[in-house]
Each structure stands twice: as C-alpha cells, then as structure tokens.
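All protein chains of the complex are present and in place, except for one that has been dropped.
Moving on to chain A:
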Amino acid sequence: RTKTQNFCRNEYNLTGLCNRSSCPLANSQYATVREEKGRCYLYMKTIERAAFPRRLWERVLLSKNYEKALEEIDENLIYWPRFIRHKCKQRFTKITQYLIRIRKLTLKRQRKLVPLRRKIERRENRREEKALIAAQLDNAIEKELLERLKQDTYGDIYNFPIHAFDKALQQQDAESESESDAEKEEDDEDVDKREFVEADDSDLSDFEDMDKLETSSEEEQEEEEEVEKKASHSKSKGKSPLKGPARRKRPYIEIEYEEETEPTTKTKAA
C-alpha cells in the first residue's frame, strides 16, 4: 500500500494498482499479459462473454521472439483502448526481462539455503563447550612444547641442558675436581646464557642455576637425585616461591674459577 494507492489483489490485474481504470472486475473489456512456466500469454476479456465465466478469459500464446510478440499483442488488441494496449506491452516487457534474469541466475552458482535445526544446533554448541573444557588446551600445548624440548627438537637454541649435565655428572666420580668442572661448565653456560637470552628472564634462570650449583656442590652424588627432585619440585611450584630461596642464596654464591680441565665434558653433555 503506497501513500496514495492500494494494490489490487486480483491476479488478472494489468498494473497492479487498484484504480477504476485498471480493475479487471470493473471493466468489461480488459486484457492482461501473464506468464506461465516461462511462456507468456495474452489474456483478453470481452463483454460478449460476460455471461460465461468459464470462457471469460481468452488466452493467446505469445511468441518467444520479443518483437514478434509485441506485434502479436498489437494485432490482438487492435481496436482496444490505448491505455490497455500500452500497459499490456509494458507488462510484457517487464515479464520478459525478469525471465531472462531468472535464466541467467540459474546458470550461476546458487546459494543453497540449508535450514538449521535448532535442537541440533543447541546440542552441538553445548558439546563444543564441554569439549573445550575437557581439552584443557593450554596445558596440552605446554606439555607438548616441553616434550619437544626434552626430545631435543629445538637443538641448541635453548641452553637448558640440565638433564644432560646431570647425567654427565653422574658418569664421573664425586670428586671436587668434577664438581669444579661442573662449576666451571655451569659458569661458562651462565655466561652464554647471559649473552644470549637478553630479553628473557635471564636473572631468574641464572639464579635457578646458581641454586642448583650451590646445592650440587654442597651435597654428594647419591643425594643428587633428591636434590634434582627437590629443585625441580620447587621449580614447578611457581615463580614466587622459587625467588625466595634464590634470593636468599644470592648474597653468598661465590663463583670459583678453577683451571680449565677436560673441555670434553661439555661435548659429552651436549
């Protein structure tokens, strides 16, 4: 319903608007163009057949050729009022245009609308949430990364060869020489670490190593495993508890520089 005009609901209407001049019911002589299954027909209604509702609308098939069809309309509606002829031709034009458009669109890929099922959608969303919670992604990723670190996929980039270092220690005897070697080694690596990992938390890792250094130099080899466990345990607890003992030990860690002996231990460890 536009501001000034109504729409006509009659299917035989020519213009679509509800006026006196374009109502098929109000006019006894009327014509329309309608299309069915892609073919256009001209429907005509004359006053002589007003008494026979079944035969009221006469149907003429229009040719597929646009100009020929226009001529056909003309010759069928030859003595009819100008308004109806004109509007019929306009309507026919519009119909052919939209038929062409339909044919063009069907050639292109059409968007297929698949209806969602609400219950299923809800079920899927809920399952997704639960799966997300069950997945514990952060933990899984961290575990995987640590696994890769252990399996040495990163090669020499990260200087945490603590396990290897301890293994090398265990291979040797519990002598002060080996310990001093260890200290020297650690010292070297600490120096390396300081250079390389500038942007990282180098301080903490240094102190952790110093911590290890201190404890390993103090205790004997049999107790090393315990120390390892204890150190790793305290490490895994979190940063802040670790900072405590590290800070406590900080003032009195002394780096003892011994003579360089057996540089091969480094390669063994690596």
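A few notes on this one:
One rule holds in what follows: a residue touches a chain if its C-beta (ideal position, glycine included) is under 8 Å from a C-beta of that chain, and two chains touch if they have at least 3 such contacts; residues count from 1.
Simple rule for what comes next: contacts and distances are computed from a predicted model.
Between the listed names "28S ribosomal protein S35, mitochondrial", "Ribosome production factor 1", "Small RNA 2'-O-methyltransferase" or "Non-structural maintenance of chromosomes element 1 homolog", the UniProt record for the complex's undisplayed chain reads "Ribosome production factor 1".
Note that of A:Leu25, A:Ile47, A:Ile102 or A:Leu146, the residue touching the chain absent from this view is A:Leu146. Residues of chain A that touch the chain left out of view are 108-109, 111, 120, 124-125, 127-128, 130-132, 134-135, 137-138, 140-142, 144-146, 148-149, 154-155, 157-158, 160, 162-163, 200-201, 204-205, 208, 232, 235-236, 239.
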